[in-house]
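My questions will all concern the structure given below.
Shown here: the complex without one of its protein chains, the others still in place.
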Amino acid sequence: MPDSTPHPSPLELGSPDKTFLDSNELILNMGPQHPATHGVLRVILKLDGEKVLGVECVIGYLHRGVEKIGENRTYAMFNPYVDRMDYVAAVSNGLGYCETVEKLLQIEAPPRANYIRVILTELNRLASHMLWLGTHALDIGAMTPLFYTFRDREEILKIFEKYCGARLTTHAFRIGGCLYETYDGFEHDVKKFIDFVPPKIDEYEELLTSNRIWVERTKNVGNISAADCKALGVTGPVLRASGVKWDIRKALPYAAYPDFDFEIPVGANGDTYDRYLVRMQEMRQSLRIIRQAVEGLPEGPIMAKVPKVMKPPAGEVYHSIEAPKGELGYFIVSDGSTQPYRVRVRPPSFVNLQALDLMVRGQLVADVIAVIGTLDIVLGEVDR
Amino acid sequence: MVPITTLHYLVVAAALFMLGVIGVLTRRNVVIVLMSIELILNAVNLNLVAFSRLWGLHGQIFAIFVITDAAAEAAVGLGILIAFFRNKETVNIDEVDLLKW
Amino acid sequence: MLDYVTSYLSSNTTPGQAGNLVWALIYILIVFGGVSVAVMAMNWLERKALAHFQIRLGPMRVGPHGLLQPIADAIKLLTKEDIIPERADRLVFWIAPLIILCASFAVYVVIPFGPTHAITDLNIGILFMLGVSSLSVLGVVMAGWASNSHYPLIGSLRSSAQMISYEVAMGLAVVSAILMTSLNPSGTGTLSMIGIVEAQQQQQIWYLFKFFPLGFIAFAIFAIAMVAETNRAPFDLPEAESELTAGFHTEYSGLRWSLFMLGEYAAMIAVSSIAVTLWLGGWLRPFPNALTGATWDLAFSLFPGFLFLSLAAVAWVGVIRMPKHPYFRIQTLGLAGFGSVLGLIGLVLFVPPVRDRIQDIFWFTAKVAFFMYMYIWYRATFPRYRFDQLMRVGWKVLLPISLAVLIGTAVAGMVL
Partner (left out) sequence: MTPVATPFFFYFLAALTLLSAILVITRKNAVHSALALILGLLAQAGLYLMLYAPFVAGVQIILYAGGIMVLFLFVIMLVNLERSQKEEQFNRQKVAGTLAAIALGGLFVAVFIRGKALFPASSNQIAEGSNTQQVGELLYGQYMFAFEIASLLLLVAIIGAVVMAKKRI
């Protein structure tokens, strides 16, 4: 395996902004209020004309101390908080947390609950990818896909709303299973949805995949090699687009994923275009999983036997799931009381954002936008 | 009112020429000196076009050539200015006193 | 005095050529007022059409179907606080939008809406248009520099580089069309806008179809370059909001910002008018040589009236489909009134004297409107080019092709 690129040295921001022509170095502050930084990310760009010499991310504008809050709440009380991290993929966050605590308590969710979890998380993956596609395309200048994806994402949110009453921060799962039984017509809705979406995905692809400008804007932009991805801990579609077949759903299966037959799309070049293709493929694979899950939805209880007061034995546990953006891991240390001693989240966006500097060095300003878009970061998760 | 004759235009051109010369001789900023040269060229053009009204179109042709020349002059002049500025960090014409640096 | 005013009517030229100042002034007022109204209409249309491309409704609240939205926007912009950045160069900051506005409006002096419906006909018409519209680069550069901020500076550098680069290809495409005017029996070409259309009339062909692929390629190059020239999608890098927030006018707000917008849309209409004049036969109606005769003339002259009547019909359908609820009463009445006015205009357009006079203007406007629609369509469909790609397209693709087309046209003109 080729060695990874040594991590670039940080920017020297102390040097004064010399004249435009002479030093040719311009420090440009992008954000935190900027239309293309997906929230309140602040990126400091060091430019040579239009060429990027380096970037530095300043994060923390959305820091809410989620991990610290976890230390002062009981296990069940902390559950809604995790929804607020990656707010476009709240279901995945909840799943990760619930499964981690289940692992700590050594209980297993019943099969029906696991199937419902899989259906909802995969729907959530679709919603997250749709949102990503819309905003990414908007960053690159294509306005229309945004509205198409929002139209179709709405159908997913409707299912969420019917299921648990919330659209965005769903709090769909509980430790030990699900609180809510599926509503009447849930299966019908989901089946209708998975028949409805494939032509829509074709529609997005028609607008973008073979669009010359799109291809020119994304091919060979923000390349990152598999070795660099591994060295930086980059996961999710970004890693897979670099050609590494690593998906926790297959590698360390959780919930009901072993029961389903699906493929892990991988890219070859690790550029923005490959990441786009990988995510589009993932959307189709998600539909495949949902179809299998909804057709084989078993009967039975949806809640395991969970003690009223959760007091897990002292110890520590790490559990990770494949969130839409990559590996979402929870590390919980228990001291035997009702509250965790320490909660640590490994958010995919935060780790993936590290690769930004490496990916944009030597590229143009416009590519920074494309790369931020393609990393699919959510600042709620980066800053927690 | 007096009808406007060629002489009127020549007077305007002469005044313009004079202002251009003053600019070239007295200003220290190279960019403004170059602009003053443009003024001088413009004065010449005005003369040429005014004469072309008397003696055929040749003056206008020459004016077009002068404009072309002004474009070339401005490009080269500003190129030199940029090279100079990069080395000396000034646009002061008094400091252009080295043949090589 | 009255004689002076009416003396123009008997002459068969534009007021500028007839030397009739009063009529020229009236024309100026009509044209500039018309352009301002067209800009507002374009604003509304763009928002509505773009919204429907994107499965939205667009403005719906202000007036029936948002018809009064541009007016509401204008009032909002005029009453907004006018902010000048602390360390900006106030004078230059002031002048920049005015330069852009003047440059894009001055062009209308020579645009021929009909054989006599132009303010004046300059001997150097097309040169004047290209020259004056190239002045707007100055406004862009100055706006970016005066704002004293990084985003506008980069935006204006990009923008001016882009405008200058695409002017080259644009100019060469224009030259190849002008070359075609010299294929008259008289053998001399012309730069006059009216002369160009008349040459097409004499040669019995729109230059779009002349020497078939050549005229079309030149037109295509112009159509691409003009989008870049007006900084519109997919070449809207100077204003790429996802990269440079708003490019060279990031720091502008209120009235001055609206001047930029007014200038931009006026420039769009102006370059579309150049394209129409050079390649699409200006004010000539479709098929001037194939479908000749009094019957066809009559049939085509009824077009404007029918168009307005059908627009009125659309408005009335809207009236019928409006929800029957007291809340919508004013809107319904407004739309009904709008539809009635449209219908009335349509009826007036059937009256023979009006019909004959309005025809040229109608065809010209219809062709320009087609380009305006294309602008909206591009914006809804295409992602944005990157700066280096944009430059590559301009210099390495459009420029060689337009040179080849120019040479090809010259050769074809000599041989054929």
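Order of writing sets the chain letters: A, B and C. Residues in each chain are counted from 1.
By definition in this document, a residue touches a chain if its C-beta (ideal position, glycine included) is under 8 Å from a C-beta of that chain, and two chains touch if they have at least 3 such contacts.
These numbers were taken from a predicted model, which means no experiment stands behind them.
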### Task
Would you mind spotting which of C:L77, C:M142, C:L280 or C:L309 touches the chain that isn't drawn?
C:M142
### Query
Hey, which subunit B residues sit against the chain that's not shown?
1-12, 14-23, 25-29, 31-32, 34-36, 38-39, 42, 45-46, 49-50, 52-54, 57-58, 60-61, 63-65, 67-76, 78-83, 85-86, 90-94
### Task
Kindly note down the residues of subunit C that lie in touch with the hidden chain.
16-17, 19, 21, 89, 91-92, 95, 122-124, 127-128, 130-132, 134-135, 137-138, 141-142, 144-146, 153, 157, 160, 164, 188-191
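One rule holds in what follows: only the chains that are shown with their structure count from here on.
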### Query
If you average the Cα atoms of each chain, whose average lands nearest the overall Cα average?
C
### Task
Indicate the whole-number Å distance between the mean C-alpha point of subunit B and the mean C-alpha point of subunit C.
36
### Query
If you average the CA atoms of subunit A and of subunit B, how far apart do the two points sit, in angstrom?
63
### Message
If we count contacts the way the header does, which residues on subunit A are in touch with subunit C in the complex?
### Response
20, 26, 28-29, 34-36, 50, 137-144, 146-148, 151, 207-208, 211, 213-214, 216-217, 364-367, 369
### Task
Using the touch rule from the top, collect the residues of subunit C that touch subunit A in their complex.
50, 53-56, 150-151, 153-154, 233-234, 236-237, 240-245, 379-389
